[in-house]
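The next block holds one structure in the form of structure tokens; read it before the comments.
With one protein chain withheld, the remaining protein chains of the complex are depicted in position.
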């Protein structure tokens, strides 16, 4: 039973193999009457684009989005918004050597086992190419979230073992985008760049961590007991390629606190009830409390190395997989808009869901 | 829009407030013809029961499950299995002081904001009492998983800052259940117990970590791209009360590895293709690869302290919340069967989903 | 994959076999803050009760509903409303002769084929006993619909070949409930009663038709393209036991009109745009237009006869099924509240769905 749809009221269904004709999706449940900002959409897409700096993959995807439906005279119709991006930079022959070989820590083996056949060209459906559809849909979600004034900002908080000290505080979008690795702390950013360059020389790869802050969300988002806000955020993030971990608020560090350290004391700011600290990450009992929603997402290192690896082919014979092509050393800088997009889809969906929570 | 249902083919819907008449649920999509082992169900429920040792809460819930439908002459009918547990140990008057007060890091404030009213008695719907329904449903899922020979074993791998060294390896159910804190490593178990006792004296509380291993799952479970196996496991775990983090395989630690360290080299074991290491935690591209599926779940410290805390009431006036009653210092030992139950529901659902992946 | 849940935002999941412990359900997605009128609920349930007149089955179901969750101090909490009715009048031994025999036009054979086993006592899950849960849930839906002022009224418009002349016009609840067959036209009502009595003497049974009018629904309910309002109403009605047909507005008769006869001319009533005629039955393009929503539901004759029938047992051997017990000659009078309940669930769900159609 398929798993290509995300969301409950605002539903995104994506399609596409990396070297098929196109990738894209249908965003359904988007309310009528929202002003559509196509320039914003293009900028968001550009943020995901490969080849943005010397640090990342040079596949030249032009990634022009074609919107097929759902918009009329600059506003959403309330009907499905379908969109696609043609796969222009297809060189399927580059992948002939993978026809029968299972790359370590890739999805080649598992897709073969599940489906009995697979599109081996560039990862097929398992390729991160699919996330272009998420970024497009996320842009629409962000347009919708302008209405209640909710903003979503992600940034790279760690590359390999180089990490920022203090997460979640006042991420400044300008500082983030000024950094080639999208880390708002300039000193850490420089160290990350150095580490990436060193690692590239070794033909090796790096993982990292993205932190994300949702600002301006009202109290009340999240649906107990299973669709808790952070449970849906967690699923959204874990569905992104290469993600292996998710934590909200003080997260795993907080599991080592005493309750008296972890608890967020309530107080007031004018008439508004707030918490003094925010170890909860803006979510209590699965429902947003009006504070910033903050979470971390852990990405494993890129699986494609620029050096030889041992593996097996589909008959179980050992083969050597040569390191070739040009690949990212780490995906985290490019994954920032993907994290934001998935967060925007979750928050927009829950904002809509919350409209019917009470009479 | 509600969030009280979990799963796609195997669907659990739960109901109940902690001090209402009953808690329970409906498990739909459970295939016909499965032998029902009611003794096993009772044992599972007993593992979750409070008051099992001096270390945990003394509320005497008898927690006798009443099955209302879906079973006939010892086998499942293919129709919904409804079940409930009556709330016998209700002392709603114990909670009168919470009518207008928002306990720090509890769900009182967020439920009020979302719904405009709340059942303030003992946490209402937000109480961990709800998880009794998950354990019951999870027991059925485990009965179903006997068919393909899949087992699920969780244990406490950390309490506060006391942690086991090596997770995921050969968890032995007998050792786990022999430990009052459900930690299979006896030395660590003792340290955990000491820490809990010390902390209890201070009126403070502790968080911790549960590790879980799914053994015997075939390759092929998991549905790209959104319903990746670990994304659904992550959501399942994050939907459990007090959970703040989830990681699969090498998880957050793995984000600091080089790709050459993280990658799991393919090799063979007889005719079977396996991986030499298992940093992937048994899942690649969102689909199980036949290795053990291993993940960690982080729980924050219990929010109810046995010492006074500052907070506000619904009018924003500052009040002191007295520490009283008897509560767990940490939930992790009792949460072990809950983690297993949610894992069983996810794996069973995906096992069913995978039946229709190909012709 | 199960089919025991109905609705998208307002979701009803039912459970229960006719001779199991209980039947009931969980109504999820019911907004918080709705005043709960338990007397109304009891009256609705009483309308469905067997043994209300000499014309219908004498099984004495007391049908007292027990509400287990979701309501607090007279108002809905926004959490799942679980409810059950115990099966008190169980005489499973009455059904021993059906253990291996397939009753004509009953579900015995198909359940056996699908599930490989079945609860043969009184129809098990296939029994109309399940509809008690629908009536309970429908009562809650009607309470919710008081908010926008929507009312739902059904009545018997045909029993066998005795039919009312003019359907859909001003159904008067008092006249309906004054008739033992729930037909508001007194003359037709008398003829229906005569026909039922005659047919009873012959040991035979009758079908019939229920008409239903939804009054006060605003324009805008219904979700193109698949969840058109009348498509969801149709599914709802066809899911009721013994229903074989559904039509909206002029229905099948309208298929024989010319377009110039069928079309509903727009005009105004004060400031409001209305249609002069209502052959559309209040729905155009799948969306309500503000006029009364009217539809007909066709019920086949009761399958259990009071005379002998030929059939086969599970081994394919011919057997004679004796006519015994006491059964309704026709279900339509008792099905009136069931039709209303399912209509209320559909309309309430779509009323909620429409809250998020536009910003």
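Letters are used for the chains, namely A, B and C, taken in the order the chains are written, and counting of residues starts over at 1 for each.
As a working rule, a contact is a pair of C-beta atoms (placed from the backbone, for glycine too) under 8 Å apart; a residue touches a chain by one contact, two chains touch by 3 or more.
Every value quoted in this text rests on a predicted model; they were computed, and no experiment measured them.
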Point to revise | From C:19, C:47 or C:228, residue that would touch the chain that is not displayed | key: C:228
Point to revise | Absent-chain contact - pick from C:74, C:149 or C:285 | key: C:285
Exercise for review: Would you write out the residues of chain B that touch the absent chain, in ascending order?
Suggested key: 1, 9, 29, 31-34, 78-79, 144, 147, 224, 352, 355-359
Study note, to complete from the structure: The missing chain sits against chain A at residues 1-2, 4-5, 8-9, 11, 13-17, 20-26, 28-29, 32-33, 66-70, 72-73, 75, 77-82, 84, 114-119, 124-125, 352
Check your understanding: For chain C, which residues touch the unseen chain?
Key -> 1-6, 8-9, 14, 102, 104-107, 109-111, 113-116, 125-126, 130, 158, 160-161, 199, 202, 204-209, 218-220, 222-228, 230-232, 234-236, 238-239, 244-252, 254-268, 271, 273, 275, 279-281, 283-290, 298-305, 307, 309-312, 316, 318, 352-354, 356-358
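The working rule: only the chains that are shown with their structure count from here on.
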Study note, to complete from the structure: So, in whole Å, the Cα centroid of chain A is separated from that of chain C by 46
Point to revise | Geometric centre distance via CA averages, chain B-chain A, whole Å | key: 26
Point to revise | Touching two or more other chains - residue numbers and ranges from chain C | key: 1, 9, 29, 32-33, 78-79, 352
